[in-house]
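Step one of this worksheet: look at the structure below.
As you look at this complex, bear in mind that one protein chain is not there, while each of the others sits in place.
By written order: A and B. Residues from 1 in each chain.
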Amino acid sequence: MSEYIIKNGKVYDPKTGLKGDVADVCIKDGKIADKVSNKAKVIDAKGKTVMAGAVEVHAHVAGPKVNEGRNYRPEDKLFTYKPTGKNTRMSGGFSIPTTFKTGYEYARMGYTTVMEAAMPPLYARHVHEEIKDTPIIDEGAFPVFGNNWFVFEYLKNNEMDNVCAYISWLLKTTKGYAIKIVNPGGSEAWGWGENCTTVNDPVPYFDITPAEIVKGLLTANEKMGLPHSIHIHSNNLGNPGNYTTTLDTLKIAEGVKPNNKFGREQVLHHTHVQFHSYKGDSWANFESGAKEIADYFNKNKNMTMDLGCVTLDETTTMTADGPFEHHLTSLNHLKWANVDVELETSSGIVPYVYDPNIKVCAIQWAIGLELGLLAKDPMRTFITTDHPNAGPFTRYPRIMKWLMSDKSRQAMLKGFKNSDKVIAATNLASIDRELTLYEIAQMTRAGPAKSLGLYDTFGGLAPGMDADVVVYDLNEDKIKDAEEIEKAFSAADYVFKSGTLVVENGEVINNGNKRTLWVDAKVPMNEQVERDVQMKFLKFYSMNLNNYEVSNHYVPNPYVIEVDSN
Amino acid sequence: MSKTCTDVICPFCGTLCDDLIVTTDDEGKKILNVENACAIGAEKFLHASDHSHRVTRPQKLQEDGSFKEITYDEAIEYTAQMLANAKKPSMYGWSSTNCESQSVGHEIAELCGALVDNTAAVCHGTTLIAVQNVGIPSCTLGEVKNRADRVIFWGCNPAHAHPRHMSRYSIFPRGYFTGKGQKQRKIIVVDPRPTDTASLADVHLQVEQGYDYELLQALRAAVRGNELTGDIIAGVPKEKVYEAAELLKSGRFGVIFFGMGVTQSLGKDHNIDAAIMLTKDLNDYTKFSIIAMRGHYNVTGSGQVLGWQFGFPYSVDLSRGFARYNPGETGTIEVLKRKEIDAMFVLGSDPGAHFPMECVKEISRLPSVAIDPHITPTTAICKVHVPVAFVGVEVGGNCYRMDNVPIEARKVVEPPEGMMTDEEFLKAVLKRVKELKAN
Partner (left out) sequence: MDIVKLTLTKVPELYLEAENITPDHFAGKTAQQIGELHVHLGNTTAKISDYFTVEGKGGATAADTKIIISGPTDKVKYIGMKMTAGEIEVQGNTDMYTAAWMAGGKIHVKGNVDSFCAIGMTGGEFIVDGNAKNYLAASYRGDWRGMQGGKVIVKGNAGSDTATFMNGGTIDIGGNVDVHLGTHAEGGKIIVRGNAKGRVGGQMVKGDIFVLGQVERMMPTYILKGEEEVELDGKKQMFHVWIGDMGERHGKRKGEIIYGKIYVPSGKAEAAAPAARAERKKKLTDKQLEQVKEAFKGQEPTVQQVRTYIYDTFDIDMKPMQVSRLIDGLKR
């Protein structure tokens, strides 16, 4: 493998504590090295920004609902296509790009590891087929557990060992990475057209509440010592006044200490918090609850969050929160797709146009940024758009610009049609904090890697770590116009993935050697769970148990994280 | 002595039953018995295993109209040359093969600037168009089994086309919330004819042929409690329309299954559009889903792979180096009728039997290759026929059920000696195309 030395760049790396210091980064055998031989290829990064490859903690990039989104939105592809290139397949789509475009665009922005946020276990094979066809980036997928009948029954009966055994089995069977919870209980209730909008709404017929589901899965996660914490999208997403539900959910984790060998310090990750930080009781008096959420979050150090920033684009919403999408289609009357998955989850898709001239959309935009600016610890606060829900991931550079430049935010605020109303309903106009590049590195590299339990491998530039390195044409000391930030982060000068140069001058030159991350959590054999699984497949599933497991050839280049949960 | 293979997937229809038990001889060469499958599925296995009628090497059409055996290498060369030299080749079929082969085929298509289309073009493509217009509230088949108490079959006849559908998922099974099985369900069949499925129905609405759209919209109006014009609506008395609407609203979980009776009759996508909107409307009152009765066992998979690679489910035109989609223009029937293509490649389908004669004649005029385990009306008119191993019998691979659930097909017996699989053949063509395009 080639050796490289990236010379004289301004390095931003929380792992080694470099805050824009001029330093050299060496790459050897796919890893970051102390030094390299004189045969190493030299890359001159003078006056440029050097960071580790970015880590995406939450995006919908592969699987049944993503693909339904692609297939049912031909208009999303119109005039977006990039033809076949020397090293690349043709790629297209705006809010829901094809798998090829997904890989290329993440890589061009310097993202090298991406987590698919919701995998319905019954469709796991589909998720892995798409991951296999997404070039360059390493990927993992979170199976959904929050509406699973096994989980409901074991938790109701307080059978924690069985919960753990089942989680272990399902992670292995689906080649999954972490415990995802989406609208706990609510998506099962949607099987009857109902919902759970508070943490105490009982799930129909299952005699359990969302709070009990979250608490139970959180306990199991720490008992098993998994690399990531529970990853939650709480109840009542997208409704005015929902910030109280969000606080109720966060409180479940209060005081719980993490247990794992991966350096993870949180016990709960709350995703796309923007959608959960709404005050008011109708769309008429809708306002930001970002301050309340951020205050709580700042006080409680055992949790992390990602933002879910609205980017004011036409996009496609998609979530395992089935009832929410039904609610959304009744508001905007656009096409609604829904899939309820037997014993496991539901999901829905609706296109959405975040129009800057609509007051609610502009307030949503402000809330996402407020959260990013009010949260005091960038190591616990990650940039996302809940791709493609609040906007496509290709807009991350724009969000970085907004977070780094008060001037660009104020210009947006002033430009809205309902400017006065938006300013009155939010705090953003009075926040002048401007994030630094070091803080951006924390929010997009070190922080997410640490929260996923991967900080020994990804998200940093210490020797021995995977050589995922990015060089951006940006000099923090000489930024004249905030647009430079967006431009630089949109297309990196150089991107290395595991030591292979995959992007040069903003263009993909190599398809890399992508891996699939999954977690093999070893727990004691459990005959009860084996019997239950067999019984449920025999009676209630529409597929035979022996055809359920994702076989290894769908994961041709695995990166298995082994956990001894005994 | 014999060997038994369990949990075998049936490569016949979109129901994709995965509980077959296949018994083979000791060497794993001949299939002796197939359990759990319907008559058609069982026949598919037994027929494949009877090698006496199989063509095992490619053959090429001669000037006198006869076919002459050629080697696989010659077939690969012909196919690669044909595709690489064409200005706008069409690669059609893909529904009776696995996703792995589809993926290789797409790469060839991308390199050659081809049209890629699957059998949805003559089947449920109209459904896909309707979904693009209005979405689709749906669920997996297990949800139907566990919850459904209102089941509608509209323009489909599973008793014949999807024989095990009713017992596995829709009418008879006892699920978690449906312990009493059929007794707990109300079955509604909408069909102009008294079919075998209709004989199982609690309510049979005999719609006037070609007026499904009117009836569906009338049902939507009735669900909303609105007025209707006329005493007989599309062949059904007005009171019966209102009664049916009440029956649908009174259920706790309903599902509409629909088939070619609505997708290919007058109005096509509009019929499905209205059926989907009826389903959506009913979700304001109770829970309702709608599922297309997809035909070929992996036509759904073709749509999925096309979807994640190019963003469109069928009729994808890659000729300009980027993907475009517009059935009515890029569909295989249209391009054949309009003489818009200059080469035809068929795999996993039989357009020679299902396309209009105008198109069949055009295929026979063009340079053409058909990949199919059997001799079919398509192989009879193509210049080269390449026989291959049976997917789901002699080779495994991923397939998608009608509700988009992926199931990996199994290999149960060996193909006749020396036969290539779809995937192997396509990979060889891809390799050759790459060489040709490099020059």
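We take it that contacts are C-beta pairs under 8 Å (C-beta built on N, C-alpha and C of every residue); 3 or more make two chains touch, one makes a residue touch a chain.
Note that the coordinates shown come from a computational prediction; the quantities given were computed from them, not determined experimentally.
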If the full complex is used, which shown chains touch the chain that is missing here?
-> A, B
Options A:Lys10, A:Lys28 or A:Arg73, residue touching the unrepresented chain | A:Arg73
Of B:Gly352, B:Pro367, B:Pro387 or B:Pro406, which one is in contact with the hidden chain?
-> B:Gly352
With the full complex in mind, choose from B:His51, B:Lys68, B:Lys87 or B:His160 the residue touching the hidden chain.
-> B:Lys87
In the full complex, which bits of chain A touch the chain not displayed? Write them out.
-> 72-76, 78, 333-335
Touching the unshown chain, chain B contributes residues 86-88, 112-113, 129, 132-133, 192, 208-211, 213-214, 216-221, 224, 226-230, 233-234, 265-267, 270, 273-274, 277, 319-321, 325-329, 338-342, 352-353, 356-358, 360-361, 364, 377, 380-381
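Operating definition for what follows: only the chains that are shown with their structure count from here on.
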Mind checking the centre-to-centre distance between chain A and chain B? Centres are C-alpha means, answer in whole Å.
-> 35
Can you list the chain B residues touching chain A in their complex?
-> 6-7, 9, 18-19, 99, 103, 107, 110-111, 128, 131-143, 145-147, 168-169, 175-177, 252-253, 280, 283-284, 286-287, 289, 303-313, 318, 320-323, 325-326, 398, 400, 403-408
Where on chain A does chain B make contact in their complex?
-> 62, 64, 66-68, 70-74, 76-77, 81-84, 89-90, 92-93, 96-100, 122-123, 125-126, 129-130, 133, 149, 190-193, 205, 326, 329-330, 334-343, 349-350, 539-544, 546-547, 551, 554
